[in-house]
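Only a portion of the chains appears, each positioned as in the full assembly.
Letters A and B name the chains as they come in the text, with residue numbers starting at 1 for each one.
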Amino acid sequence: MQAYKLVSRQYCSQDTIIKIPTPGGPLCIGAGYLTIIAGPCAVESRDTFLEMAGLLKSMGANVLRGGLFKPRTSPYSFKGLGSQGLKIMAEARELTGMPVITEIMDVRDIDLLYETVDILQVGSRNMQNYTLLEELGRLDKPVLLKRGLSATIEEWLLAAEYILNGGNNKVIFCERGIRTFEPWTRNTVDIGAIPLIKQLSHLPVLVDPSHATGRWKMVSPVAKAAVAAGADGIMVEVHQSPEQALSDGKQSLTPENFQILYKQVIALAELEHREIL
Amino acid sequence: MQAYKLVSRQYCSQDTIIKIPTPGGPLCIGAGYLTIIAGPCAVESRDTFLEMAGLLKSMGANVLRGGLFKPRTSPYSFKGLGSQGLKIMAEARELTGMPVITEIMDVRDIDLLYETVDILQVGSRNMQNYTLLEELGRLDKPVLLKRGLSATIEEWLLAAEYILNGGNNKVIFCERGIRTFEPWTRNTVDIGAIPLIKQLSHLPVLVDPSHATGRWKMVSPVAKAAVAAGADGIMVEVHQSPEQALSDGKQSLTPENFQILYKQVIALAELEHREIL
């Protein structure tokens, strides 16, 4: 007997569509819709974030990402603007009408983020932070659940089960690479996880090629591979000046490269007659 | 340049000794002292826990372990007795005079656990739960920091750095196996991590052969290997009836087998002229 239940295909044979209200009508995630999430690794300043939001909106991105509370391996690294950055994010959301996503690390931040943020992201380090998962299960808010660096598919499904078991079935999986022995890429994208999750679960699954590869030149080929393999979308990092980014510059696309990538994945999705928003 | 500082050998060339007050005088961890932590995976009932505490005390164990809040991969598994179990743990501590250790998963449990618990354990799933690490850094309480399933040595040192950076330098590392491709053991003990941590850091390092192997027959050989490699102690699971344990029965020793193991590791430690408490 499998240990997960509510997330399974057996429990719900139809693809779940997660609808996010926007001024222009609901954004649908899952069931063949293609979702493009883009933005800088972290919200760094009001000017650059608002400019980026406008650029991405005009280029077709569906959701705006930006880190406020950054989990960093070293306690001495830049950790994000926190609640200061949230105001900037709210402004960008207001201006562009784009839904926003940011990572939550602390259950005590739920009240702060709930109002403004459309999708709460659980990072790979917290995939098995059950305290956090249980609190998110009590909300009526979409949760993007990144795969832990060494989480098996089953552990990932069970982490989602924690959220659904609490009453919140708006979970979006996000493959972001697993840890292997290969030193030349930051992580190894488990491309097979995409069809496997689609077979085992009714929930949407995205791919984050930026964190997975750690090299911007690989973002585009891996993003295309993800869509070809059936992913419900991608989440990519974009920065005006990647070389000056406060975090993750090496893996960030310029807006120009994002534009090229966007057109390529749309063409791929159209080839499969998928829904483009 | 290395990213960690306060945990490094360069910062403090002498081995740190962590002293835990007990009715019979301080228990020393680190710097050649051999520490034996033992107890059931979880506190299951008052009777069994008090009996086990008495047994382990009489056999020579230095610290009593018992899970109250259990991180479980599935939301449907037994998750521990929580605050109910804490009273039992307090009673066992009072009766035997042994310091106690239990896992903390939620920053909101600090107040509850602070008074009774002598060592707060951070489990492998939470090794990079920075919210938790930062709060533990503000306490004056020893923290046992288990290595994440796929954490590099450097990430582990940096997780400890979070705690020391907050002002709490009472950190004890605990190797509990890393995730590899090998399916016949639950995890793979990285025995080389012991001498490596001793070279790189002044903090103590223990080994948990129970979780690392997942098979009780392997606990004893791996515990002996740990002590021979220079570990400052071991943490093992002991249960009166392993086959009836609510969790981790397969990897639990019986009290009889613990007694045999205890004598063997003491003999090994004496061979190296180490301090036995």
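Basically, contacts are C-beta pairs under 8 Å (C-beta built on N, C-alpha and C of every residue); 3 or more make two chains touch, one makes a residue touch a chain.
The structure displayed is predicted, hence computed values, not measured ones.
The complex is a homo-oligomer: 2 chains are shown here, and the full assembly described by the structure file contains 4 identical copies.
Everything that follows uses one rule, which is that only the chains that are shown with their structure count from here on.
Rounded to a multiple of 5, the C-alpha superposition of chain A onto chain B involves a rotation of 180 degrees.
For the pair chain A and chain B, the distance between mean C-alpha positions equals 35 Å.
Every residue of chain B that touches chain A in the complex is listed here, in rising order: 3-4, 71-76, 105-108, 125-126, 128-131, 149-150, 154-155, 158, 161-162, 165, 179.
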